[in-house]
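Removed from the display is one protein chain of the complex; every other protein chain stays in position.
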Amino acid sequence: MSKEHDKGMTLIVKVITRLTVGLILLYGIYIVLHGHISHGGGFAGGVIIALSFVNLMLAYGRDVALKKLPKSAMSFFVSAGALIFLGIALLGFSGGYFFLNFISKGEPFRLFSAGIIPLCNIAISLKVGAGLFAIFVVLVLLKFEWEKKE
Amino acid sequence: MAMSNIIPLFVAISLLGAFIISIIGKRLKWLPDLIGSLTTLILLVLSLITVRIVATQGILVYNVGSWKLPIGIVLVLDGLTVFMLVTVNLIAFFVSIYSINYMERFTSKWKFYTLFLLMMAGMNGVVVTGDMFNLFVFLEIASVASYALVAFGTERHELEAAFKYTVMSTVGTLFILLGIVFLYSYTSTLNMADMANVLAQKGMSNIVVMVSILFIVGFGLKAALVPFHAWLPDAHPSAPAPISAMLSGVLIKSLGIYTLCRVFYNVIGINSSLSLVLMVLGTLSMVIGVFLAIGQWDFKRLLAYHSISQIGYVILGIGLGTPLGIIGGLFHLFNHSVFKALLFLNSGAVEYATGTRDLQKMGGLMTKMPITGTTTLIASMSIAGIPPFNGFWSKLIIIIAAVQANRLGYAFWAVLASILTLASFMKVMKYAFFGELRNKWSEVMEVPFFMKIAMVILALICVVGGVLFISNINEIFLKPASDVLLEGTKYADIVFKGIQ
Partner (left out) sequence: MIIYLLCLMLFCCGLYCILRKRNIIKIILGIIIAEYAVNLFFILVAYRMEGRSPILSSEVEIVNMVDPLPQALVLTSIVIGLATTALLVALAMRIYEKYGTFDITKIKELKG
């Protein structure tokens, strides 16, 4: 057994997690990309993406999860998501209005349609996914620091 | 580009500054200061431009994403909005200059500036929006940022105060949201102008009365009117001094008083019983706040209680409902922003130099810190209502308005509260700045440059603030703001007719 398997839960949980975590992540991405034509959207998809990382962290311990998505990357994604969203809103000024849907809207019920809405969904999912995981990590790490002190 | 494109910039620029700082401010130490001051300077200049735009072109209405009026979110720029924008951004600019030096004591300045600019975005958004739910969202952005800023020091007292503040303010938020839900179910619209139209057609009903009560509790909690004031004396002193200045100076005004005025005057429509409630709440805050303030020995806590008392004057003036009363209330709102921000910055300067906030331990600091001492003297005389300074004029107008409206009882309490304010600030000056210099403070130095310059300019505004009431400036700054409130629910027609 390699070193990374020392921490975390039992083998059963780890194997199941290894099998499912990718699917959960993919499902989250699916929800984000199809947000404008079916149920879901940036927030719901972002939460599912964050949950896949939370799952990884619960099963394998924090080191493995933080190696996959380091803290600096998280804070970068949070700010970048917000900046992309704001940038899309500001680009609307090219058509004369803040938040204008300036890309052609295409046919309804197609994946590439609805103008800026899919782009906004992606930005929101970056922000929500990274942000929610960051909240979880910060709360958990705070607890660890304080146990060390005692 | 139409002139009205300036309106969304107030939110967009502050958000842009906040996120740029959060993405690269961690590595470059000098960057947060620069972007923080630059952003607030741009916002100040933009808000001064809007004064001119509204004076020449009248009310501007902006459709976000070019969705037409009752459907999409609209942003409205009218007299009251401009007045609040200037107040918020003026104070924010000086506070951000001040914090360049002051925040050196704390680690991770970039977090401070990110939260600060997010709070700015929230406050500017609350002021410019013309949509009920949008108002709620911006209200929450500003509030959540301010919860985190109150807890910024993460010491025992800060955490306790922040927890109390968060719980009480969240309850206020829930009341506001419940009120919005009732209004939406009654009128089937979220746009304030449309809502005012529908409410005017349907007339008063029990639901409107219930919504009014929910809004008074909710916005009253945000504005710290007296039965709901318990969080303010803890939260405002616990924050770092620049944030205390922002919270007391503009946050409670834009989240509490502006929203109260907008909702009750322009959407629901004022009537005599609502106006009576506002006046009673205002008088209660005024008197109870000042009585609680007199016994305080902690410099910042004393100032926080005076905030409650001065907010009472503003609400009393606005609640009177006469033209003179509203002008007096709004004028006092501006003046209070300036001198209370200045006083909190002064208390921060004293704490920066001596490390204590206890008035009994200070003494004779005037000789060592002449600039801080002089500016505190000016601000104290302003808040107490000594003639040449700005606080005197606005209090005088409110009292005259109360007498004219035949509300002699309220006028009496206003005069009494003013006298007690004077007494309590004489205590501050006597114990902190005059008298014997203690040996302990012989090494005390005057504060650094940026802190001094912010305090001196705010003190100058205090001295010349009375000028605002001279007819020319009054015409373009205060008069449009009070007109917005006076025309009441005609607001709806004006917005529908406004330049698109």
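A and B label the chains in the order they appear, each numbered from 1.
We take it that a contact is a pair of C-beta atoms (placed from the backbone, for glycine too) under 8 Å apart; a residue touches a chain by one contact, two chains touch by 3 or more.
Bear in mind that the values here come from a model prediction, so they are computed numbers and not experimental data.
K.L.:
With touch defined as in the header, list the contact partners of the absent chain among those displayed.
P.N.:
A, B
K.L.:
Mind listing the subunit A residues that contact the chain we can't see here?
P.N.:
38-39, 43, 108-109, 128, 132, 135, 138-139, 142-143, 146
K.L.:
To test your reading of the contact rule: which positions on subunit B touch the chain that is missing from view?
P.N.:
133, 136-137, 140, 144, 147-148, 151, 154-157, 159-164, 166-167, 170-171, 173-174, 177-178, 181, 184-185, 190, 234, 238, 295-296, 298, 301
Heads up, the rule we're going with is that only the chains that are shown with their structure count from here on.
K.L.:
Give the list of subunit A residues in touch with subunit B in this complex.
P.N.:
75-76, 78-80, 82-83, 86, 89-90, 92-93, 95-101
K.L.:
How about subunit B: which of its residues touch subunit A in the complex?
P.N.:
1-2, 5, 8, 12, 15-16, 19-20, 22-23, 26, 62-66
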